[in-house]
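Only a single protein chain was left out; the remaining protein chains are all shown in position.
Naming follows writing order (A, B and C), and every chain is counted from residue 1.
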Amino acid sequence: MPIITGEQYISRIDQLGTEIWIDGERIHGKLSEHRAFKGIMNSQAELYSMQHDQSLQHELTYSSPTTNDLIGRSFIQPKTKEDLVKRRQMVQHYASYHHGLMGRSPDYMNTVVTAFACSTDYLQGKENCYPEHLQAYYEYAREQDLSITHTFIDPQVNRSNFYIEFDEKPIAATIIEQNDKGIIVDGAKLLATQGGMTDEIFVMSASNDGDGNRAFAFAIPSNTSGLKFICRESFALGESEFNYPLGSKFDEIDSLVIFDRVFVPWDRVFYVNNIHVANTFAQNSLFRPLSLHQVVARQVKKTEFLIDVAFAIVDSIKIEEYTHVQHKLAEMLVLQETIEALLLKSEHNAQLHEFGYICPQREPLEAAILIYPKMYPRMVEIIQLLAASGLINIPTENTFQTELNDDLNHFLQSKSQLGEERVKLFRIAWDLTMSPFGTRQTLYERFFFGDPERMSGAIYNLYKEKRNL
Amino acid sequence: MPIITGEQYISRIDQLGTEIWIDGERIHGKLSEHRAFKGIMNSQAELYSMQHDQSLQHELTYSSPTTNDLIGRSFIQPKTKEDLVKRRQMVQHYASYHHGLMGRSPDYMNTVVTAFACSTDYLQGKENCYPEHLQAYYEYAREQDLSITHTFIDPQVNRSNFYIEFDEKPIAATIIEQNDKGIIVDGAKLLATQGGMTDEIFVMSASNDGDGNRAFAFAIPSNTSGLKFICRESFALGESEFNYPLGSKFDEIDSLVIFDRVFVPWDRVFYVNNIHVANTFAQNSLFRPLSLHQVVARQVKKTEFLIDVAFAIVDSIKIEEYTHVQHKLAEMLVLQETIEALLLKSEHNAQLHEFGYICPQREPLEAAILIYPKMYPRMVEIIQLLAASGLINIPTENTFQTELNDDLNHFLQSKSQLGEERVKLFRIAWDLTMSPFGTRQTLYERFFFGDPERMSGAIYNLYKEKRNL
Amino acid sequence: MPIITGEQYISRIDQLGTEIWIDGERIHGKLSEHRAFKGIMNSQAELYSMQHDQSLQHELTYSSPTTNDLIGRSFIQPKTKEDLVKRRQMVQHYASYHHGLMGRSPDYMNTVVTAFACSTDYLQGKENCYPEHLQAYYEYAREQDLSITHTFIDPQVNRSNFYIEFDEKPIAATIIEQNDKGIIVDGAKLLATQGGMTDEIFVMSASNDGDGNRAFAFAIPSNTSGLKFICRESFALGESEFNYPLGSKFDEIDSLVIFDRVFVPWDRVFYVNNIHVANTFAQNSLFRPLSLHQVVARQVKKTEFLIDVAFAIVDSIKIEEYTHVQHKLAEMLVLQETIEALLLKSEHNAQLHEFGYICPQREPLEAAILIYPKMYPRMVEIIQLLAASGLINIPTENTFQTELNDDLNHFLQSKSQLGEERVKLFRIAWDLTMSPFGTRQTLYERFFFGDPERMSGAIYNLYKEKRNL
Partner (left out) sequence: MPIITGEQYISRIDQLGTEIWIDGERIHGKLSEHRAFKGIMNSQAELYSMQHDQSLQHELTYSSPTTNDLIGRSFIQPKTKEDLVKRRQMVQHYASYHHGLMGRSPDYMNTVVTAFACSTDYLQGKENCYPEHLQAYYEYAREQDLSITHTFIDPQVNRSNFYIEFDEKPIAATIIEQNDKGIIVDGAKLLATQGGMTDEIFVMSASNDGDGNRAFAFAIPSNTSGLKFICRESFALGESEFNYPLGSKFDEIDSLVIFDRVFVPWDRVFYVNNIHVANTFAQNSLFRPLSLHQVVARQVKKTEFLIDVAFAIVDSIKIEEYTHVQHKLAEMLVLQETIEALLLKSEHNAQLHEFGYICPQREPLEAAILIYPKMYPRMVEIIQLLAASGLINIPTENTFQTELNDDLNHFLQSKSQLGEERVKLFRIAWDLTMSPFGTRQTLYERFFFGDPERMSGAIYNLYKEKRNL
């Protein structure tokens, strides 16, 4: 049966032997047993296993149009508004598990690949474009229930407007050779979240400087020869769920991706050397509306989680009577109402796209992702302002396992909790807003769909189009 | 036919002889010809006349359940989500005419009276409550197509927490006598927008200090003996549409309402001397959700108008290329998407209310009116920041009627407009954001649904209820 | 005696016969008796007369270095920190009279001319520059106690980056002819505040498009042939001080300035046809630090005035107990402390400039004028949020002169004021924040020292210089 289990996911990744480096060492042995990957791979496995939960299966899967096997619903190519509604529900089932903290949960990348596959029409007949490879790849991923990550962005060497890379050895990943079997890529890509812990990696490049050799899209297995993942340090500071309730389970690790003369066979190449396509495919395809639909659905659950934490704190230390506390909670509730409403509007006003699929209305989704990068950090700030010194006085699990236990339960008690219970709650708040895991979440939401300084352009341009300005 | 025309509205008001004072004089003669009322009464008349426009009539009216005559759709008591959608469309038809600048257009007050009539169940069986009077008044207003205003708030004498009015002569309107024919009211109410230019006035009072004589609701004709309307100065600074394109047409005049021993017959009294009802009826009835639905529908059109003005300025002086300009426009577009989405959500998730009518979901409406009082002033600010010095150099219509005409057309030209056309545009922006009319609009939106410092409580309490906290 | 009286100022202006247009008419007769100019010219006259007040004279004047006569202290070329301190005190004496509401009080323009005269070294030896004319003009202005306005900005036709004016008839003022007697200027300048009600006008032009004919500086009498001032409508809505307590006295009227082949003799020309000088003189001379010093000194008094109004409102309706009220007042007090402190720092760290005069430290002044355009509108907003509906219920003076007087005094009373007194206070708040006069003040502060989008550059560049980056 195509949909895999968590065990299958883990066993498949453990066998790859992908080249991954972390803190000065190349990882040998099972990736799923490495300190830095254990927690997150286990969480990822849980998501795969949910597909087999009988109470959820009909919402998380559907029948393959080619094989009739059960396949993940995140692969569905939407034809009706109902399809969009079900997509959203599926995304939110997964997000309920990870509180919206996993940006690269499988349903995200499946949506991305699906969205591109919905858009093969855009590539049809264009120079050096292979829509049939993209379609085949989509079906392959769908039927194998592949885990995938992606990497889009070039290294951040020099971001001035007139910078042109000029180096003998490429920095940004570049095609340095083509032959009848495929292309050879050399250089690096800035960031792959979950890099190394997925079956495959999807690589796309805009060409900022007009060099066709940096205008491509392809996908390859993570263990392709010459491909290396250089991880940042792990933000899972320890395995104790008491101490690091979120980081220990949801730190997706980011890595630099190095292509050391990596060979990509033609059937995995979606386009090459077409600057126009490279610079417009993501904007003009269903990628943006369908991915944003997934993203905003996830953010709804994340917002709920932050609201739950905020209310739990307010309740714990009994501060609900203060007007400023009610203002702060209301700010969070207004955000939740707003993004839920925008998501609903995108579905309600969805329209048939020229490529034959149903496309969520773009304006409300663009609005949502202009709001979220500003409001997510504000929610984080609100939690800090509510919890205050409670975020500092957070002894570790071990401290509660000593002769001090009674004292700590007494002195750190809240209105209705013993010290241990209370510290547990405040450590969630700390891990969400102040640990390296938490701050990386904030940074992630700040920049999720691109440079906030440039993102305003999207909604502005949609308005102009609509009014024929 | 019950729905009236503009002419009928004007003639009815002109005949009332209501006691209205402005700038030291009591108005005698036809109100509709007085400098301060001419423009706004004409606009109000246009709204009534729209009901007879054949292309709109089916959207603006429906058949009376009692007489089968055509009556205004703003009187409909919603039973289905479709009813809500049609309500919104009706409101937005009217708002398209007045750009959302008339807060007391007839559809607003009709909605208010209708909402209360939908809630007579709340009064049923409660002490000193007369639900049957309210029901009768609603039907009377509906079948006569009455124009109505309301006044709710007491004078702003002392707003400290522990203030209790203690004066021989009442300040806030108070029942000073009851007899078998009715009640006698003495004192004042702070504000009636459109006070004096409507057939009737609807008076409600919360009882902040626990005095049952200030716990009542009733409605009376504007020309009731002892009732006086003391207007602020007119913000229609002149009749030239070039100079005051908005103020000359839409200044609704606000007035202080004085009750000088005003007699109210029992059949016009909805409740008296019931502090609990007086303090909870507005919150617990359909008043809040149905009125907010009308308000947010209007604000959508107002927002559109401000966006149109902003884009026209950007286009006029050709500043669209600047990133900060795109940011500012995007802010406005995000607001528009947001409130449209919240309104849609309130309809989409509407539910049957215990009183038997369909009730729009409250949370998104409460969110909308927390957002709008902050964002409306921001839109005003954005227009000022975009138009800049263009808001200062705005010679009057007369100046263009002189030998200077060619010079002004030349020196004040914009990218694509002659000086006169350009100044016309910038005077709209000025009248919207900087004239006394415009600033009163801003103040109005800031405070429309109450003290912004206290309004957070509403959404917070809804959340608590939902989660049984 | 060189320092003039208010009467002398008025009589001098009334005799000029300057060409001034307002609301479709050219003003004939005495300017000081025209409805639009009466109030402001009277206020200006008061400032001149203050020079003769024996208790202030030693602070407002000093002895002319050339004639030993008493001359205005705003003409002093500072040589010591003490000179700066005294300059500030002088500015604040004047500002105490006009509450900081007059941006073009004589001390401002005197400071501007003085600052340029302190910078003649910059022009020395540069092509087409006449530092000796500038020096002579400064001495002439000083010894005659001239009233002056300035105009710097070109019409706002098209503000895109790559716009080049290309029209047969100039729009922006341009030198269209030079001969041995002088230059002939044609075109317009966007804005002269107080245009027409001063003896002279000082004209400067940067050359945005590289045309040397728009690279000049000169000064001429207001009644020069061919010079026309086209006023916006008056924002003094009436003469009643009760109704328009600020606008009736301080509306400085702005005008478009048209140069219809205006002849300027060489001895009034400071430079021509030197693009580099035209684009750098204001930035590199003492103009910016000395003018900013005057501006910030004025803003300190304006801030004090707004704070006084805010506290009076709080006291009137007794709302000081609310935390949010204290927050809002504290915001205003923090601003006051901040700009006072920045001003003090600029004096405390003043240094000898290469041109031989003492120069206030620039960084704190640049900081102040980045803060003020954001905080002034916020103070305006705070006053509106505090006064709330009190800003709507503001019957006019005439209304209090009727049989309603007792009623209005009763119903509009505040904690400690009768209605009339209370309305008087709230009308000040209205005139300051919501009347056309008030909103023009807000716009003025928003843009006072240039486009807020570009102003950040100044402080950034100072920092870079200091660190040799």
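Going forward, a residue touches a chain if its C-beta (ideal position, glycine included) is under 8 Å from a C-beta of that chain, and two chains touch if they have at least 3 such contacts.
Just so it is clear, the structure is predicted and the values come from calculations on it, not from any experiment.
Novice: If the hidden chain were put back, which of A:Leu237, A:Ile275 or A:Leu462 would touch it?
Specialist: Of the candidates A:Leu237, A:Ile275 or A:Leu462, A:Leu237 is in touch with the missing chain.
Novice: With the full complex in mind, choose from A:Ile27, A:Leu256 or A:Met455 the residue touching the hidden chain.
Specialist: Of all options in A:Ile27, A:Leu256 or A:Met455, contact with the hidden chain holds for A:Leu256.
Novice: Touching the hidden chain in the complete assembly: which of C:Gln15, C:Gln326 or C:Gln351 does that?
Specialist: C:Gln326
Novice: For the chain that's not shown, point to the residue among C:Asp260, C:Glu340 or C:Glu420 touching it.
Specialist: Once the missing chain is taken into account, the touching residue is C:Glu340.
Novice: Which residues does subunit B use to touch the chain missing from this display?
Specialist: Against the missing chain, subunit B presents residues 323-324.
Novice: In terms of residues, what is the contact footprint of the unshown chain on subunit A?
Specialist: Subunit A touches the missing chain through residues 21-25, 153, 155-161, 163, 169, 171, 187-188, 190-191, 228, 230-233, 237, 243, 254, 256, 258, 260, 317-319, 321-322, 324, 377, 381, 384-385, 388-402, 404, 407-408, 410-415, 433-436, 438-440, 442-443, 446-447, 451-453.
Novice: Considering the whole complex rather than only what is displayed, give the residues of subunit C touching the chain that is not shown.
Specialist: 311, 315, 323, 326-327, 329-330, 333-334, 337-338, 340-342, 344-345, 348, 363-364, 366-367, 370-371, 453-454, 456-457, 459-460, 463, 467, 469
Keep in mind that, in the parts below, only the chains that are shown with their structure count from here on.
Novice: Given that subunit B and subunit C are copies and touch, would you call their interface same or different according to whether over half of its residue numbers are shared?
Specialist: same
Novice: Averaged over CA atoms, how far is the centre of subunit A from the centre of subunit C? Could you give it in whole Å?
Specialist: 54
Novice: Would you mind pulling out the distance in Å between where the CA atoms of subunit A average out and where those of subunit B do?
Specialist: 46
Novice: Suppose each chain is reduced to the average of its Cα coordinates; what separation in Å results between subunit B and subunit C?
Specialist: So the centre of subunit B lies 39 Å away from the centre of subunit C.
Novice: Mind pulling the residue numbers of subunit C that touch at least two other chains?
Specialist: If we look for residues of subunit C contacting two or more partner chains, we find 324.
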